[in-house]
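Input: one structure, supplied below.
Up next, chain A:
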Amino acid sequence: MTRTRLRTALTALALLVVTGCADDRADPAATGAGNGGELTVFAAASLRESFTRLGQDFEAAQGVRVTFNFAGSSALAAQINQGAPADVFAAAAPANMATVVDAGNSDGEPVTFARNQLVIAVPRGNPDGVTALSDLTKPDAKVAVCAEQVPCGAAARKALDAAGVALTPVTLEQDVRAALNKVRLGEVDAALVYRTDVRAAADDVDGIEFPESTGAVNDYPIVVLKDADHPAAARAFVDHVNSDTGRAVLTAAGFQVP
Partner candidate 1 sequence: MAGGTARARPTPTVAPRGTRRTGRTPVALLVPAILGLLFLVLPLAGLLVRTPWATLPQRLTEPGVLTALRLSVQTATLATLLCLLLGVPLAWLLARVQFPGRQLVRALVTVPLVLPPVVGGLALLLVFGRRGLVGSWLDSTFGVTVPFTTTAVVLAQAFVAMPFLIIAVEGALRGADTRYEEAAATLGAGRWTTFTHVTLPLVAPGIAAGAVLGWARALGEFGATITFAGNYPGRTQTMPVAVYLALETDLEAAIVLSLILLTVSVVILAGLRDRWASAP
Partner candidate 2 sequence: MTTGRPASLGQSVPAAGPRLLDAHLVVDRDSFRLDLPLTIAPGEVVALLGPNGAGKTTALRTLAGLLPLSAGHLTLAGRDLDHPVRRTWTPPERRPIGVVFQDYLLFPHLSALDNVAFGPRRHGLDRRQARDLAADWLTRMGLAEHARRKPRELSGGQAQRVALARALAVEPALLLLDEPLAALDARTRLDTRAQLQRHLAAHAGAALLVTHDPLDALVLADRLVVIEHGRVVQEGDAATITARPRTDYVARLVGLNLYRGYADGHRVRLGDGFELTTGDHHEGEVFVAFPPSAVALHPRRPDGSPRNTWPATITGIQQHGDNLRIQLVGPIEVAADVTPAAATQLRLAPGQPVWAAVKAAETRAYPAAPG
């Protein structure tokens, strides 16, 4: 019992180190060489699994190396606006995309390629029997949601408002993975996260769908950047994401596709 918990914890530790530290703070310069037939894609952290898959397909089909910089969308937008060399930007929220577009750093209009929906993440087996948002307001329930400054927090606020649920979380996490990790570590009883995140952590958590989440769907826009070193390859990558193959991969990861 204790041993499995420890193992879970250690897995979470490893995950947190990899997802939380290493990549959220990745150095754009290190991944942004941007020449020699190398495509650089800045993508929201929640796209890690699906885009890595799509990148491999794309490399095999096109013979172009794809390098990813996965991080929080706002950090990526800031990096792009500060001149980080990137060809493609895929954001987890239209607001972050707008930052880049408004700064005149995009080439053409962004297109929405995926949608993500909030679910209630609970420990595997749903020990507290959570079925609806209102279950989270029980006095003893400890709930983590994202801070409103990040897209999953904004979406959570919208969903809670739509449901008319007055929820007092114990913490407003800095990103969706941090919120999810609190569930995996057993520190909270539930967290509002994206369906894709639950899908990726299916060994440890279950996702409870709730109707109010439809009002708080998160659009994922993608765009080719103005300063792209390889505009043609960049366009090909965006097309690949929007292709049937791309949609299949995204759907498998838990995204909805338009």
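Throughout what follows, contacts are C-beta pairs under 8 Å (C-beta built on N, C-alpha and C of every residue); 3 or more make two chains touch, one makes a residue touch a chain; residues count from 1.
Selection rule, in plain terms: all candidates are chains of the complex that A comes from, given by their letters.
None of the values given here were measured: they were computed from a predicted structure.
Of the numbered candidates 1 or 2, 1 is the chain that chain A touches in this complex.
Contact residues of chain A toward candidate 1 in the complex are 5, 9, 12-13, 16-17, 20-21, 72, 74-75, 78, 95, 142, 144, 147, 149-150, 169-174, 178, 182, 185-187.
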